[in-house]
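The complex appears here without one of its protein chains, the remainder shown in place.
Let's look at subunit A:
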Amino acid sequence: MKRVSLVVTLALAAGLSAEAASAQTLKTVKDRGMLSCGVSQGLPGFSTPDDKGNWTGLDVDICRAIAAAIFNDATKIKFVPLSAKDRFTALQSGEIDVLSRNTTWTLSRDTSLGANFTGVTYYDGQGFLVKKSLKVNSALELNSASVCVQTGTTTEQNLADYFKGNNMKYEVIAFGTADETVKAYESGRCDVFTSDVSQLYAERLKLATPADHVVLPEVISKEPLGPMVRHGDDQWFDIVKWTLYAMVGAEELGMTQKNVDEVAKSDKPEVKRAVGTDGNLGEQLGLTKDWLVRIVKAVGNYGESFERNVGSGSKLGIARGLNQLWSKGGIQYAPPIR
C-alpha cells in the first residue's frame, strides 16, 4: 500500500498528471476507449468482484452508467481497487477518471484535495457492530471498549468526537484495509467494529456467524457518500453529476430497465426531453441524445440499482430509508432534467 501511494505520489510530482488535469477528461476517456474507475477493494453491495472478476454494487453501477452514457457499453471500464488512504491520490494523479468508492462528502475533502463531489449516491451514517454475547444495547454502554476501525476514514475522527463528547474512554486500533479490520474484530482483539452502517451490514456477511453480531441503534454521524472527480474539468463534473441524476430522474419518471423502451414512446413532455426525442439535453452534456436511455438500459433506475445491490434484492437487505425518493419520504432528489 505504501508502495502504491509512493508511486502515485512520484507520478504526481513528476507532473504526469499534466494531461489528465486539463479539461479533457471526456476526450481522454473516449480516446482510451475505456473509463478508469476507482472502487473499493471489496465491499459487498457497493463494489465487489464476483468469482469471475465481474464487479457489482451501487458504486460500480455509477461507473457502469457513465460508461454506458459515453460508449453505450457498460463493460468498457477498468476498475481500480483502492484502499481508503490511497483513493484521493489516485484521483489527483489522473490514474482514475472518477472515484466511486463509498467516500463521505466533507467540506475539507471538497476544498483541499483538488477534487469535487458530484452528488450523493447513498445517505449513510456511522454505527457500531458488536457481538451479541456482550449484551450491549446502546453505544453509550461502550465505555472502556476496544474499537477496531479502518484508517484513513472520517470514521476515525467521528469516533474520537463521539467518545470524547460522551466522556467515555476507549482504545482505538486502526488497520490499513477493511478486511484486516474485520479480521481483528472477529479474532476478539476489539469489542466493537465501527464504520458506516451500510458497511457494517456488508462486512457482517463476511463473518463466520453473522447472526452472532448486532448493529447498535445509534447513528453517530452524517455520511453522505458520493463520487468524486478532479477540479478543472467542468464538463466531466457535469457528466458524472447528471449520470446519478439520470438514474434518480428515471425512477421519478417510472422508467425501469425493462420498460424503458415502452416508456420512451410516451407523449409526456418530460419523458420526451429525458429520452432525447425532444431537444438535445444529452448533447449539451457532450454525450448523445439517448444518454439517459443508455444508462437505464445498462443499470436500471436508482431504485432498481439500490434494491439489487444493497436493498431487498440483495443479501444486505438494507431498507431504503433516507435513500427513498423525496416524493416517498426519503431525500433522494434529482434537479429537473430539462
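Methods note: a residue touches a chain if its C-beta (ideal position, glycine included) is under 8 Å from a C-beta of that chain, and two chains touch if they have at least 3 such contacts; residues count from 1.
Keep in mind that, in the parts below, contacts and distances are computed from a predicted model.
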{"item": "Record-based protein name (UniProt) of the chain missing from this complex, from \"Ribulose bisphosphate carboxylase small subunit\", \"Serine/threonine protein kinase\", \"ABC transporter permease subunit\" or \"Citrate lyase acyl carrier protein\"", "value": "\"ABC transporter permease subunit\""}
{"item": "Contact with the hidden chain (one of A:Leu35, A:Ala139 or A:Ala184)", "value": "A:Ala184"}
{"item": "Identified contact with the non-displayed chain, of A:Gly176, A:Gly279 or A:Gly330", "value": "A:Gly176"}
{"item": "Touching residues on subunit A - with respect to the absent chain", "value": "1-2, 5-6, 8-9, 12-15, 17-18, 21, 84-89, 92, 109, 111-114, 134, 142-146, 148, 151-153, 156-157, 159-161, 164, 170-176, 180-181, 183-184, 187-189, 191, 230-232"}
